[in-house]
Each structure stands twice: as C-alpha cells, then as structure tokens.
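Here's a structure for you.
In this view, the complex is presented without one of its protein chains, the others remaining in place.
A, B and C label the chains in the order they appear, each numbered from 1.
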Amino acid sequence: MKNFFISRLLQAIPTLFVIATLTFFMTRFAPGGPFDSDKAIPEEIKIKLQSHFGLNLPLFDQYLLYMKNLLAGDLGPSFKYVGWDVSELIQLAFPVSLSLGVSALLIALLIGLPAGMLAALRKNTWWDYLPMGIAMVGICLPSFVLGPILIMVFATKLKLLPALGWYSWTDLILPSLTLGLFYAAYVARLTRAGMLETLKQDYVRTARAKGASPGRVLVKHAMRGGLLPVVTYLGPAFAGLVSGSFIIESIFFIPGLGKFFVTAAFNRDYTVVLGTVLFYATLIIILNLLVDFLQAWLDPKAREQR
Amino acid sequence: MAGSESEGAAMSTKAGASLTRDAWIRLRSNRMALVSLILLALVVAFSFIGPLFCEYQYDEQNLDEQFLGPSKQHWFGTDSLGRDLFARTSYGGRISLAVGLLATSVSLLIGVTYGMVAGYVGGKTDAFLMRMVDILYSLPFTIFVILLMVLFGRNFLLLFLAIGAVEWLTMARITRAQTLNLKRAEFIESARALGFSHARILFHHILPNLLGPIIVYATLTVPAVMLLEAALSFLGLGVQAPMASWGSLIKEGAEKMDIAPWLILFPGLFFCLSLFCLNFIGDGLRDALDPKSSKD
Amino acid sequence: MHFIRKKSFHFACGLLAFGFLASCTAPSNVEKALDEQILHFGLGAEPQHLDPHLATSVAAHNILSALLEGLVGEDPKTLKPVPGAAESWKISEDKKTYTFYLRKNAKWHNGDPVTAQDFVYSYRRILTPSLGAQYASMLHVLKNAKSYHSGEKTWKEANVGVQAIDERTLELVLENQTPYFLELLNHYSWFPVHPPTIEKFGASEKMGTPWTKPGNFVGNGPFSLREHRINSVIEVRANPHYWDANLTQLSGIRFYPIETADTEERAFRTGFLHVTQSVSSDRIEYLQNKHPEWIHFEPYLGTYYYRFNVEAPPFDDLRVRKALSLSVNRKLLVEKVLKGGQLPAYCFTPPDTGGFTASDGFGYDPDQAKKLLNAYLKDHGLTKLPPIELNYNTSEGHKKVAEALQAMWKKALGIEIQLLNMEWKVFLSTISKGDYSLARAGWIGDYVDANTFLHLWRSGDGNNLTGWSNKEYDQALTQAERALNPKDRFTHFQKCEELLASEMPILPLYFYVHVSLRHPSVQGWYPTLLDHHPYKYVYLKGEVAK
Partner (left out) sequence: MSDVNIKGLKTFFHTREGVVKAVNDITFSIPPGEVVGLVGESGSGKSVTCHSLLQLLPSPPAQVEGGEIIFSGEDLLQAKEWRMRELRGKSISMIFQDPMSCLNPYMTVVEQVAEPLLIHKMASEEDAKQQAIDMLLRVGVNKIKERLNAYPHEFSGGMRQRAMIAMALITKPDLLLADEPTTALDVTVQAKILKLLKKLCAEIGSSVLFVSHDLGVVAEIADRVVVMYRGKVVEQNTTQELFRSPTHPYVKALIACRPTFTGNSEMLPTVEDFMGNPSPMPEKRKQVKKSDPPAENTEGWIKVRDLSVHFRQAKQGDVVKAVDQVSLTIPRGKTLGIVGESGSGKTTLGRAILRLTPITSGNVQWQDQDIASVQGKDLLAFRKKMQIIFQDPYASLNPRLTIEQALLEPMQVHRIGQSRKERVDRVVSLLEEVGLEPDYRRRYPHEFSGGQRQRICVARALSTEPEFIVCDECVSAMDVSVQAQVLNLLSQLQAARGLTYLFISHDLCVVKHIADEIAVMRAGKIVESGDAESICLNPQEKYTQELMDSIPSTSRTGTF
C-alpha cells in the first residue's frame, strides 16, 4: 500500500512535466501578448517590457529557463500584477477558493446524502420523486442563473445576506450555496443509485435474515457500499469546486483562484496561467490520491489490491 | 432462482425479439423516460420547425418594439433590440442541440475507439494509453477549454469539436472497462477460438455490446456539453452574434431578470426541459439496457 | 427508516437559519458610511500598477489621485488648475517657461517635505528609457525630453527642461507653446514619487519593485495606502500630514475592482457601493424610471467609432466607406440602442474639447449612400458586396451596437455583415496586424485638448492602424501644435476634421457619456469631462433610506 502511494507520487512528476510543457506552448501560441493594449505602445518600450520579463529570448530558451526555475520551485513573476510573484498570488487566492470549495462541498454532502438516501429507501414514492426532481432542477440550472436569483431573494429583497464580496463569514453563504447545490444534486443522484445497488446485494439480505432492523441494515451494512460511488466522485467534484468556480467568483466578486486564472488567461499573463494550471494539476493529483486513501479505508478489498 | 429450463420450454412462438427491442419495451414502460422522450421530441420539433410558425427572423430588429412582454404579436416577447424571442429561442435551440450533439459525437468517436483499443489490446499498450488519460484528467478542464477557446476562437464549430476532444476522457474510461469485461466473456473467447480477426471481433462483437453504456453516457454528455456552452457564453466565449444559443439567451436574460423576466423564462424553460428530459432518458436507458435491472 | 435524515435535515436548516439571523442585523456599507465617512467606490478593474510612472488605466488614476498630488490640483467642478503641491506658479512671456513655487507644508506621508528635487527625480525617472514607461511620451512637451527618453543622450547631455532652482522652486521649460500644459500636469505620469522609497526597494529604473505595496508606499496626496487585496479591495485612509488635511472630510475610501456592471449594480442596490463605474445599457431605462436619484449621466471625453481597413477591398474605395458611414442612423442608435444620453458623432473630436468644437462633417443620408455604393458596384461589375466581417472585442455593449449596425446596413444597403467577436487580446493582435476590414474602436482623451484625439491619424501613429495616411493632415496637425493662439489652433484642427470627414478612414458613431450609479448621500461630487473627482472635496451626508 505504501509503495503504491509512493509510486503514484513519482508518476505525478512526469505528469506535471507534460502538463507544464503543453500549457507553456499552448499559451505562447495563442494570439496576442501580455503587453498588447488598446493604446499603442511604442516599439522600444514594448521591447523594454519584454526583456524585463525575459520574453525577448528565443522561445525554447524561455521554456528551458522556465523549467529550470520551476525545478527550483520558482513560478516566476506575474506580468499583469506587476510586483507580485505567481506563488504569492496563489497563496493569496487559494485559501479563498479552498474555503469556498470546502463549504460548498459540505453543503453538497449535507443536502445530497440525506436526500439521496431518502429517495433510495422510499423508491418510487413522493419521497423519491420530490428530492430527485429538485436535484434535476439543480443540475439543469446554470450557476449564473441560480446565483443572481439567490442574490435577488436573499440580498436585494430580504436584505438578509450580503450580495457579494469576501469580507466576513456571511459572505460565504450565498456563493457556497450556489456552488454547492449543483453538486448536492449530483451527490443525491449518486447516493440514490449507489444505495439502490447496495440494497439489492445478497449481504443486505443476509443482514435482514439475521433480524437486523432497517436502520441497522442501512447504517451498518448498506451505507459503506452505497457511498463508495459518492466517495469516488468526491475527488473530481472537489477539484471542480475549487477550480471551476470562476463563474461564481465573478458573480459574487470573490478573489479566488478561478478568477485569477480566467483574468490571467485573458491578459496572457503567461506565468500566472502556467502557475495556476500546475497548481490545479497538483491539487487534482493529490485529491485523487486522497480519494484513493478514503476508498481503501472504506473498502477492504481495494486496500489489498494496492 | 428464476427457472430457465421450464421458462424456455414455454417460449412464445412470436418472432425473435432482439435486446434492443426488449430494451425499448422496458423503456416504454418507464413513464418518466417516455414522457421525457415525447417532451424532448417536442422541444426538437420546436427548434427545427418552430420558425415556420413565426413571421419574424431571429435577427430581425425593430427598435420601436424593445422589451415587449409576451403578446399575440410576439408570443415570447421581444428583447433589447426588439427582436422576437420566439424566433430566437427556437433558433437558439437548434444551435444548443447541435452543439451538444456534435461535441458528444466527437467525444464518442475518440473515446470509444481509444477505450476499445486500450481495453482489447491490454498489457503495456493499455497501461500507456490509460496513463495518457490520467494526465489529461489532471489538466484542469475549464482551463483547457478556455485555452482551446483562444486557439480556436474564430470558429464556433471548431470550438465544440475541441470540447468534444476534451470530453472523451470519461468515455474512454467507460469503454475500456466495458471492453475489458467483454474481452473475458466467453463469446469473445469462442470468437477467437473460431479464428475471427481482431477487427471483426472488435467491431462486430465488442462494439455492439458496448452500445448500451455508450448510449447512456452520451445522453448524459449532451446536457453536460450544453451546460458548458452556457458557461462559456457567460464568459462571452459563446456563439457569434446575432446568432443565439440557449446559453447566451439565458445569460442575457439573467442580467435583465427584474426588467424583462420573459427573457430568461422562455429560453430557460426550454433549456431546463431538454436537460431534464435528456437526464431522465439517460437514466431510463440505463435501466432498460441493464439486463440485471429489476423488473418491478 | 427516516430518523437519520430528519436529524441532519434539521441540523442543516438550523445552520442556515442561524446564518440568516446572525447577518440580519448588520447595517450596509452605505448606512455605516454616514458615521465613518468611508466612501465605497466601484473601481471597474484591478489596476495593473500603482506606480504612477508605469500605470496605464483609469482605475489606476482613481487610486493614484488619492495617494499622490501633482504640482497643480483640479477644481472639483471645472477641473481648472488650482494650487496643488505648488502654491503658485509663473508663466513666462513666450509661454514656454513655467516656474512653480512649492508650498512649505507640502509633506510626504512619512513627514518628509516635498521638494523641487523630488519632482526632478520623478520626471527623470519616468523619462529613463530602461524603465519602459508607457506614458513617458506625455512628458515630451518638456524641452529635450524626447532626446533623453529615446536614449540618444544622457540626462546631462540632453539638458531636459526640468530644473530645481532651489528646494521650493521648480522650473519647467517647454519645447513648444502648450496651452493645455497645466491641465496636463494632472495626469498621473506627472505625479511625483518619493525618491528614498523608490531607492529603498530597488533601482529607480526597475519596474515591479515592491515599493507600491501597502506599508511601503509613500505618497504626498490626501490619502495613504492602507490595504491592497488583489481582486478584492484597495483601501486608502485620510493622511494627516497632507497640507490640506483640514479640508478632507472622508476618513477613507475603499475601492472595489468589480468588473461586471451587473455585479456592480447588485452591489450598489444592497448598499455595498456608493458609486459604480458603469451601468449596463439595457438597464438604463429601467433605472431611470425606478431610481432617477441614483443614475447619473455625465459627458465624457471619448469617441466610439469603427475603423476601416483602407488597404483592402472594399474599403480601399472611399465610396464604400462613405456609403457605410452615411447610412448609419446615429440618432436612432443613440436613442434606441444606447439610451445613455450619448451624442451622435458627425466628427471625431468630442464637442468643446478644450474649447474646440468641430463642425459636422457629414450627416445621415441613406439615399446618397445607396448611390455611392451602386456606383462602386457598377465599377467593379458586382451586383452585391461580398459579406464583410465586423470585428469587435467580446462585450455585451459592443455586441449590441454591432448588431444594431448590422441590421441598419442590411436594411439601407443590403450589405451582409458578419459579426466576429473576439477575446480582447486576440482582437488587439488581429487589429494591429491589419487583419480586418471593419473593426470597433474607442478613444478616451488623456487631457482636455483636441490634440489628444487628432494625433491618432497622423501618419505612422501607433494607434492609427487603418493604413490611412495623408500629408496634408500631418501638416495641419503640426501647424496646430506650433500655433501661437487658440484661434489658429482651432482652424488647423478644423482642417484635420474636414480631411477625416472627406477621406473617412474611420466611422465615428457617438461621443461617450459616463453613466454611473451614485448614492444620494455622496456630496461634493460633480460631473467632469474626464471623470475626475478630487476626493478631498467629497463627503457623505444625508438620510439613508432603509
């Protein structure tokens, strides 16, 4: 098991290398550069700017230089936020995305798990149709519709919660709800499917033959197997929550990493784009590893295979 | 538990029912899926023949008729440039559905071939191919799309080919897992024992048996792509004006929710409805195509 | 089987309810601000630099004008020069030498006095070629500045027209007579920097040193930098060392770089912002009806226009350019599409720019347009123009204008226009490569003089990009620069405008209006052409409706 994780971590290195190379050349071949602006810059100033950031070197030399710095753990300076290092920016923005992601995940689990279980246990009744119907709406509603609706109701009309910003803990509620509901819906559907599958299993019948009460059957026997698909989903979901929240961040004016990335991509802030991509990739790799850990913990068979 | 010999003896005499037919019968008795199928058909009909019933073009402006609510003249009302929303919604449906289908087909084409080859060949090839998929999985997806967007920005169709090219990862994984299972199935072994070529086994024996999961996943990919298109519209990376997709219409509508609620209501309704339907059809198909599914 | 869910459901409900109740009582920013005198300001975008010599954006101006002060200040209503760091000045006979007398109590935030040497240091810094300052050319009005900036000569050799006579006396010598020179001094490129601070964080000509971070920044303006969280907030606090600190009523300003107008509006409506940077055009009518007390329309020194690529067909032919221009109903565009009180543009320079108003060069004449186009088609043996691509950068506003024009041209001339929206950087590189035929553009004046507009179309100007060049035009512009009295200047400017109207390398559409939301409690804030609002005059007062 230990070997398995070590080898997975070692595998991550070439993965990151490939991603870095891919992204490096992709960004460089994109039209436009970091210093294009609507007011023309005299050529000599442009050259100054480029040489300041090492953009005057041949592309391949730039690549080698970047890789060399990367190995030393240096992600380079931002082109757009002059005076800030990429790692500084990530340090600034990631905790924001992280807390948003974590609270959204909590919401997703707190709503999704009970709803899915309820639906599975009361299959084909209103206890099933209603939460699953709502889950469907949650999946179909784009966040840029849900967000403004929630703001309109809770901030503009009821004046209960702040409409935007990232200054106090109440600012967390609406965005994480907007972000979390989609995932709650997904979790609910996965939970339902997983629970239905497990409840069909022979060992659940065995448990019933032992005289176990429905509650015991659910908690001691069915839950672990039924929640495995949810656990498997948690990795990508959390990665999605943390990285895919740029729409939410833009609607709610939250200085998260997603916003930095999108702005950077639009500004051709090469180093920030590369840095964020690498950071996200590392995060996803780590999350997938964590999910594997969690799975192994839940599933003794998986423990052995590793 | 259910008997085989006795049932088999009492076999009906009517012509053979293929699995597809069987699945269709099961799907038909799934009320949710059936209703969804009918509704989706209606939505598709609306998108493609709806404009025939409308005297306005989707890009026809009438600057004197801005922000009119639904009326006899304009069934769904008009937008900020006085364009008829009915025409725009039905036209947008065409784009959104086409985009969903196109990107999904691309993802199917790549994913199924890739997964099938990996699963069938197995061994080192499989390990290598799947390693590639893992790498691509670690690439933050949205970021990838935005970067592709920049590269392919000029052409909308190209973009969605690109999205399809990103979406294939899951398809490849599903196909590979299924192929691995099928490869061990005894009918594939007997096909090998009968001396069938690899191509014949892959395309004649494995592929048809993959159809179930592929169709199910495809029905679930279409809505995912449509949502992605909507998200891109939010970033302003969607269709070229004055064309509209449901995503871009919803985006516009969301900004004017309090002024002209019909602008979000109608496109939103159709968008949600088709997503709803596709999801239910997908679920229904999954149940119908899974022979293990309980018959209750 | 429902005991578990019930519990967790109640728990979740409880958590939410608690959240609501806890936040229920918190008063909004705007309500609190009456006591605190903190202005909550929608900045529109995150500024790239807070270094005045490197800054390039309106957002940067909005912050730098709080942190720094130039030689002169601005009148809050007219923007006319008023004493700033200099308490008085003297202009020579030939109007080429300006002598500024710095005030005694002008101090940096750390208590150091502001000296003439500081200004010399600052001007030398921005003109240093290796700094790569984009707005260094603003200082080219100074004598010999160009030769130093181009790197031809050293500072000493060049003998740039900047001299500290003594600690409190600064003499600036100009290349030419520049009637708008004092107004120019309010551009941030003319703002001073604190030499010891710059040196402390690295070489003076190095960009991106951390001197602009909170805690490091030393300015001389009415406010000092207190906090800077990227993409979140920039906060400034009233500076007690400022010479006019008694006048300053605001205790602080918080700037929020909210990029989308809709988010800004939501923020405004929930009492989060006092002032927004913009309003989405579709919402203007609604807000005007519902909340006339919020919405403000202010003329703004800018022109919205389309560029023709005159080097490629069909726009290499003047008739086609004219046809397109004459068939645009600008009045309809302004009234029905934009709705923000913009003025239709029949020339390039906005009216009354530094006293100059160009006469209309053309009008709305679809019949004439039709004739011109038909003549062109006949010459080329065409029955119809091939479809034309119209490039614009992605934005709801640009899209709406483009869609409206597309429909107008289709109706009036039967031309097929294909809209092509592009992401900003792609758009810029496409246009600068000349890889377009018709493209959206806009120009905001840097200072209040027609020159800031008309210099664009000088041959070889980096912002021209249409491929159009005209000797007569270049000549007229140079003559305007050298003219000794306003009347002559204006005659030359008018000549330029006439050339533009007859050659039509561009298609002016309308003159900008700055539309924004502003809370009634904001006082001492007046409409100005450059959207400058000296903060030391601003204060908050009044009842806030709950």
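The definition used in the following text is that a contact is a pair of C-beta atoms (placed from the backbone, for glycine too) under 8 Å apart; a residue touches a chain by one contact, two chains touch by 3 or more.
If you're wondering where the values come from, they're calculated on a predicted model, not measured in any experiment.
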Omitted chain - touching chains that are shown: A, B
Listed residues A:Arg8, A:Arg28 or A:Arg224, member touching the removed chain: A:Arg224
Identified contact with the non-displayed chain, of A:Lys39, A:Lys68 or A:Lys210: A:Lys210
In chain A, positions touching the absent partner: 201-203, 205-213, 216, 220-221, 224-225, 298-301, 304-306
Chain B residues touching the omitted chain (full complex): 1-9, 11, 15-20, 22, 29, 185-187, 189-197, 200, 204-205, 208-209, 291, 294-296
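One rule holds for everything that comes next: only the chains that are shown with their structure count from here on.
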Per-chain CA centroid nearest to the all-protein CA mean: A
Between chain B and chain C, centroid-to-centroid distance (C-alpha), Å: 46
Approximate Å spacing (C-alpha centroids) for the pair chain A, chain B: 23
Multi-partner residues of chain B (at least 2 other chains): 150, 255, 258
Junction residues of chain C - those touching two or more other chains: 262, 423, 425-426
Residue ranges of chain A in contact with chain C within the complex: 30-33, 36-45, 48-49, 52, 77, 80-84, 89, 92-93, 110-111, 113-115, 117-118, 121-122, 148, 151, 154-156, 159-168, 170, 173, 214-215, 218-219, 250-255, 259-260, 263, 266-268
Complex contact set, residues of chain A against chain B: 11, 15-16, 18-19, 22-23, 26-27, 29-31, 136-137, 139-145, 148-149, 152, 200, 239-240, 243-244, 246-247, 258, 261-262, 265, 273, 276-277, 280-281, 284-285, 288
Residues of chain B defined as touching chain A within the complex: 131, 134-135, 137-143, 146-147, 150-151, 223, 227, 230-231, 234-235, 247, 250-251, 254-255, 257-258, 264, 268, 271-272, 275-276, 279-280, 294
